[in-house]
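Single-structure report; data block below.
Missing here: one protein chain of the complex. Every other protein chain is in place.
Moving on to chain A:
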């Protein structure tokens, strides 16, 4: 009888434990199996990592107290029954949240689950050894195993770390041999502090005009991401592979280069990102330049010469180097005659051999001109005629909600920059608006979540807006106070701005002010998403 009860208890406990382990493994997966990130998440969400109710089953121990006057057998049975009942309740009433990204049962997760399972079997064995008679110890151990489930999974993660790094090494080797087995494949590496992803997309469109091209999807820009792309998506007929390379610490770029042996290297810009791991700007420069320094003799580097950090770096590899830019001297590919309109950006690219081509694009902003220049330069070095390159670029769509041009009606154009909410981006968006020949209108609720500087930064935004806009619509009375103050400081006439109560009000006003003449409206920062027109 008692053995049966114990078995039932173990079954109930195991069931509940499986639920808890799955949850923890899921969180570990979302934290990229990085114990330190996982631990930080636990510290930030203790209520999700440890449930106080997990101790309920242990409360059955009270039945063993002499105070009830029960016999040992009765007390024991009641305690176990209580524990079984509470486990059933815990299973039944477990928090069922809708998961945005489900747990994916990758081989790594399976190995992790097996290891965790082994740890639990070990726990159970110890519990059993302590003895059924010492029920108190037994129950406490089971309960502890539930409460500490997150730590147990973490221990399992640490235990299998050497295995995982071996597995990864095998993946890297596999990817490397795939690349080696394709002698005609040429790899183009792209790195930089910003502009990597946009450049990658534009470049893909350009090269696809004549070649079979593969690029790393989304933001797969780590060594593992590049490896996965090669193993899963590289086909024997691919002629060019565009690998985006991201860096969080020194040597990150060199490691990916060693894997793919890039023939072309693009460096878009160098800025102060990830300073906490890099420590100095010098380290950032050195790391980004790994893409150039590891190029083979017959390789080519493509560098943005307008970037002062790139210009200042003492490059030692004397392979062929192509410079692109707008302002710098001695450029191989130069953008000139830049004009913005409600249709997009138009500019001329002058190549070092004297030829030139006019580029028309729906993409806006100076940063995109650099991204396009890099793509034009590589496409042209790969012998694609300039006209064909221009045609390919014309078809490149803007990224949704990032300076996205939308023709709303014959006379009204909207620049949707609602994804953006940082001061640099906002300033750039206003520059774009300012360069439009049409009537310029700004609709914004201001920027939020900028911490203590929020007031000042919004005021600065208002100062920029005052210089550029013909009309300003602020959405929300209270939250746009810093902007109102800023406009007043800049002596912007009250007749030219309007504080709307809500989005409906703002749209009403927008239609009113844009009705009489061709206008461009900049939607800056996140507006409620009903904005479909």
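Assume a contact is a pair of C-beta atoms (placed from the backbone, for glycine too) under 8 Å apart; a residue touches a chain by one contact, two chains touch by 3 or more; residues count from 1.
Convention: contacts and distances are computed from a predicted model.
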According to UniProt, what is the chain that's been left out of this complex called? Choose from "D-alanine--D-alanine ligase", "Sugar ABC transporter permease", "YciI family protein" or "Thiamine pyrophosphate TPP-binding domain-containing protein". "D-alanine--D-alanine ligase"
Among A:31, A:77, A:233 or A:283, choose the residue that contacts the chain missing from this document, as touch is defined above. A:233
For the full complex, which residue in A:119, A:182 or A:224 touches the chain that was left out? A:182
Pick out which of A:205, A:260 or A:403 touches the chain that's been left out of the picture. A:205
Touch assignment to the omitted chain, from A:39, A:151, A:194 or A:419, lands on A:419
Can you name the residues of chain A that touch the chain not displayed here? 178, 181-182, 205, 208, 212-213, 232-233, 235-237, 395, 400-401, 418-419, 526, 528-532
